[in-house]
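Structure provided below as structure tokens; questions to follow.
Only a single protein chain was left out; the remaining protein chains are all shown in position.
Letters are used for the chains, namely A and B, taken in the order the chains are written, and counting of residues starts over at 1 for each.
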Amino acid sequence: MKTEILLSREPGSPIATVTLSNPRKLNAISTAMWCSLKETMDELHRDESLRCIVIRGEGKAFAAGGDVEEFLTVRDDFESAKVYHGKWVAGALGAIVACRHPVVAMIEGPCVGGGLEIASCCDLRIAAAGAKFGAPIMKLGFTMAATELVGLVALAGPAVVLEILLEGRLFSAQEAYEKGLVTRVVLDEAVAEESYAAAGRIAKGAPLVARAHKQLVRRLVATVQALSDTETRDNFAFLDSEDYREGLKAFLEKRSPQFKGC
Amino acid sequence: MKTEILLSREPGSPIATVTLSNPRKLNAISTAMWCSLKETMDELHRDESLRCIVIRGEGKAFAAGGDVEEFLTVRDDFESAKVYHGKWVAGALGAIVACRHPVVAMIEGPCVGGGLEIASCCDLRIAAAGAKFGAPIMKLGFTMAATELVGLVALAGPAVVLEILLEGRLFSAQEAYEKGLVTRVVLDEAVAEESYAAAGRIAKGAPLVARAHKQLVRRLVATVQALSDTETRDNFAFLDSEDYREGLKAFLEKRSPQFKGC
Partner (left out) sequence: MKTEILLSREPGSPIATVTLSNPRKLNAISTAMWCSLKETMDELHRDESLRCIVIRGEGKAFAAGGDVEEFLTVRDDFESAKVYHGKWVAGALGAIVACRHPVVAMIEGPCVGGGLEIASCCDLRIAAAGAKFGAPIMKLGFTMAATELVGLVALAGPAVVLEILLEGRLFSAQEAYEKGLVTRVVLDEAVAEESYAAAGRIAKGAPLVARAHKQLVRRLVATVQALSDTETRDNFAFLDSEDYREGLKAFLEKRSPQFKGC
């Protein structure tokens, strides 16, 4: 099966739907999908007839993370990590934020790792009660890229993000709501209805005002000083660790990893 | 009926009450009221015998927003918007923040638009269960002024503020509490009692300590870089849009607006 980003829009509708599709892996985001997501958002940005975008996953999942299998080849050293995170992932996340139209994340099932990063860059997050949130990458032996982490910290604050990353638990939708990760929680069977209802409310307002608010609210968040080259290199130091190799290997062999701290 | 700011204080009491009064319009804040609110807060700031201030609305409403009818005359182009928002509104909100005494907002009924802005500048917000919170200005075709938005973002974070502005829903007091917009929620009939109880607790502490804490806590929030002239101009670009004229017209004619995105 293909891994792809699907774009659909009912004739005459002011709302477009972007679907993350990698159904064999709970919509884990492959490199091709990160690239296509950026292109899709850029294209929608240019379409002034649009009023709102809904991002969802294929079937009953939002996205279960990055495509870990790929990491062995596409993110194996500092140079490839800089391209993977700095260009592909950051490009896609940045295109969601920079898109002139408001974006609603419709979240069912797992919203994990890269999926959580995508959701955190959307403007609203409507969660099904059965959705699950987290980023248990400490079990895989790698650190989140700062360019992806900064949006999560801005959304939910440092304490919630540290909890997610240090313990590696998955949160229920209710816990995610209590901790500011999602906008609201609805019954599983109502998540599409409520997501498009929210998009519809947005679409009824003055479009220039929605666009101005999307930009202005983010402008009024205090900025974080950019990482130095040394800090960026430190961010990817895990690539040289034995634990990273062990983490990926254990994941692909479906066993528990044995970490050594080196 | 007059639109005015009322000031009262029981003889010998350490607590003053400031009342937003425009009962014909659910206490919508007129230009005269913004100016008078600033003067009143400045006057209370100078009174060292005071220990705490309660801001409330006349009757069963806090404040339903700015006085929209006035916008046709007092906020009609960039120059008048700079005075209206930069001098009158920012003056009143700044005077609440700069006032040496802690300020408690006692909130019943609608706390919307300019009312929500006032509440967000107070130090505590005690809400009646039936109070309603929001800023559905996307239905009126205009953007919130950055000088007013920055306090809301500091209070509740960018995600909650985007939700308020993009969807234009009104929140219940309970939802406002869950999202960090209010300090606590009490039964409708207990809101005055609890607001003055909170003011009383504040008044019993060491006054110099309360004043130092009010100032110091705000000092320890990371600052946002001031808007450039171009950004300020962009903030008021809606003034030249057809949608703004349509939004005001539809509101005053009590019909739904037809926005075109220009």
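Convention: a residue touches a chain if its C-beta (ideal position, glycine included) is under 8 Å from a C-beta of that chain, and two chains touch if they have at least 3 such contacts.
The model shown is predicted, which means the values in this text are computed figures rather than measured ones.
The chain not shown here is touched by just one of B:124, B:191 or B:239, and that residue is B:124. Only one of B:2, B:24, B:87 or B:201 touches the absent chain when the whole complex is considered: B:201.
Although one chain is not shown, part of subunit A still touches it, namely residues 137-144, 146, 149-150, 153, 157-163, 165-169, 178-180, 221-225, 227, 231, 234-235, 237-238, 241, 243-244, 247, 257, 259, 261-262.
Hidden from this view is one chain, which touches subunit B at 48, 51, 102, 123-125, 154-155, 157, 177-178, 180, 183, 198, 201-202, 204-210, 212-214, 216-223.
Everything below uses one rule, namely that only the chains that are shown with their structure count from here on.
Work out the mean CA point of subunit A and of subunit B, and you get 34 Å between them.
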